[in-house]
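Complex shown without one protein chain; remaining protein chains in place.
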């Protein structure tokens, strides 16, 4: 593959769209980001890194962190995790709390807020709030081979201040017995991992193991079991993009996870991992320009799990 | 791959479960089927066929027909199809009509009843009711290389008699202007294609093109465009099994479509197509023993789109 | 009570608002009505009639007919009626079909469309479609002491042509076994009774028995039992105005029923019956000017069931 050519093609198709979409504004730290930012990083199994634009600039990974907590929880907690969270798409944004009520406090999947809070609660129950974050960071740093990765504390504090809705979800699940720790303790860890700041390059590198059956192809380390890896990819494919997960699967054809900070992580099994970042969001809360870049990328590379 | 060994393993793991699940009983023709029936057929790209049990017995393909009407409609109608039907999972069985109301008559995806009725309505609008069925059958016969495939008229009549709920869905969408033909004309075609009878062997053979980027690897004929093929697989993966689509993706890791007659069609890109049939259904309406057989098959073969 | 003064007060408060609201336009016969029309009739227990504006002009009573079919059904069918329909408010307009699904085909109450179709189905099951309408008309004519009252056939035909949504509701309930007659037979009767044309004067006169414990105070005839009368009033109070029933109870404080033709019937127990008509509807589908007139009327008369 001529990556220079692929990246040029992506850049050309993205350029006229720069600045599109609506930047998340529920906390100041996100609202302040320049909407024209755009970065992309592709990391292949042989370690090759191909980058574009602001690929080395830190951004708030937000919900993409749910992939890392899920993978950590599958190792720490194992399959009993699934007794307290499902793996079905939620169908609709407005359904989140509807379905929580209908399904008596069991969230639909670990990649929506309610489900990620349950995953975090599992970890906090075993490790406590600070050790959960410490171990998670340690794990991500090793994966990305970069010790500088950390939580953006200002973002974490803003998240907590603006976090009434997550508080509502947690209290609601606690009323059904599906949160075991004190609500504020679990939320403290949750707000922290959502506030991890990474670059596209770090993110793609850190997630590379998911494209190679759970084994990081560069370090050779098995990060999760082969089965767990397939399942994380499966859950990303079914549920990774809120209520436009089906459309993402249709357009991109690869498992992925988007965050409200404008980042999208995508896994191309047997090939590599891709991280893209552009802060303007489409109506469903996924990066608008990031999605376009990924469409251009899969068109150029032919990558798809469906062929 | 030692297929004899794979099939023996599947047979052994399925045998103690034979007869499990609940046979669909809303029409007599389905209720009368022996719950211990079990058949499986794997057709590979080189034409190899490996079969088990009742793989040559006819059964009612029911909702699996939606994959064939969708692929026909993408050829006949093209992408304007998506103006009248979405491609998101529906989330919940009880949501079907809820969401139709919430989303003003636009069904979630072409693989739930409401969406398949819209797809059928597109075809009936262009071809009329009988020609739609004639062309669909012709297409399936060519794909399966078997001119004997036909609609089971007794089942189609039963479907129509028991079809008040589908009538409700169609009338409801018509009240939003999303059904163009007379309700009964569109439903006549819909009930017919759901009542096509096929064997596992015929079904796997007919769907082989979906595993090879839209091109039937034996005849060499391009049945749908490469892009359409990927998208059909994507829609099957997101929405192929009602409200347990996420769980199916998690367990099996391959795009597929189940029918209430107990059949499941599964596509293994670059490998082949699998059809399994066993009439007892699990709570979500998917063949119970069929699912187990597919879990055994993907374990033995390692097939998954996620590695 | 100085009725001349009361009526003048109502007229004065209504005059600047004439023409407000949105005339129903789903069928031509309703869309064509002059939005400035306004009529009001009060009929007291001693037979006194006080009228205003277009009180002698015919209009389509639409959903107000549900009060008469309910009272007829309680006489013909008795309390077994309640096995197939509830008496709770529906909560939300969009809930109608949601709740039908959630509650397995049992509509919330007899004054929403789904419930009135079930009530009609009860009558059609016993009397057939045409005899149901014949007896209903006979009953209304006797009550209003006016043999000219009849179904507007042009409206009934338009209703049927535009009736896909009611067809959907009926088919949906039939799929749960809660419609006994053929859908089209029950709907024929339903569309007819919704298309009865009456004047405000006729309507108030016909409903007078509901203000006097079921006994028409002028003829002395007991039209429904005392208990049935209280219950019809109770159902009107809880459910008479779609999803603004609570607001109507709060503002007007009397049981009533509104229709999409712009009519509202209100019962003042121990005093009399009021019919008001003005075709412009508010967001909840109740006559905008009609509601204002009723607010002025209860303010002037002090009528309320809550004092």
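For reference, chains read A, B and C in written order, and residue numbers begin at 1 within each chain.
Everything that follows uses one rule, which is that a contact is a pair of C-beta atoms (placed from the backbone, for glycine too) under 8 Å apart; a residue touches a chain by one contact, two chains touch by 3 or more.
Predicted, not measured: the structure shown is a model, and the values here were computed from it.
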**Report entry** Shown chains that the omitted chain touches within the full complex
**Finding:** A, C
Report task. Consider the whole complex, including the chain that is not shown, and state which of C:90, C:129 or C:258 touches that chain. Result -> C:90
Query raised in the report: Which of C:1, C:127, C:162 or C:305 sits in contact with the chain that's absent?
Result: C:305
Report summary line: Where C:55, C:73, C:229 or C:294 are the choices, the one touching the absent chain is C:229
Query - Where the missing chain touches chain A, by residue - result: 94, 97-98, 101-102, 164-165, 167-172, 174-175, 183
Query - Touching residues on chain C - with respect to the absent chain - result: 86-92, 95, 99, 102, 108-109, 213, 226, 229-231, 233-235, 237-239, 243-247, 249-250, 253, 255, 269-270, 304-307
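In the analysis below, only the chains that are shown with their structure count from here on.
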Report task. Report, in degrees rounded to the nearest 5, the angle of the rotation taking chain B onto chain C when the C-alpha atoms are fitted. Result -> 180
**Report entry** Interface numbering overlap (same over half, different under half) for chain A and chain B
**Finding:** same
Requested in this report: Measure off the straight-line distance from the CA centroid of chain A to the CA centroid of chain C, and report it in whole Å.
Outcome: 55
Report summary line: For the pair chain B and chain C, the C-alpha centroid-to-centroid distance in angstrom is 47
Report task. Between chain A and chain B, tell me the centre distance in angstrom, where each centre is the average of that chain's C-alpha atoms. Result -> 32
Query raised in the report: Mind pulling the chain B residues that touch 2 or more other chains?
Result: 102
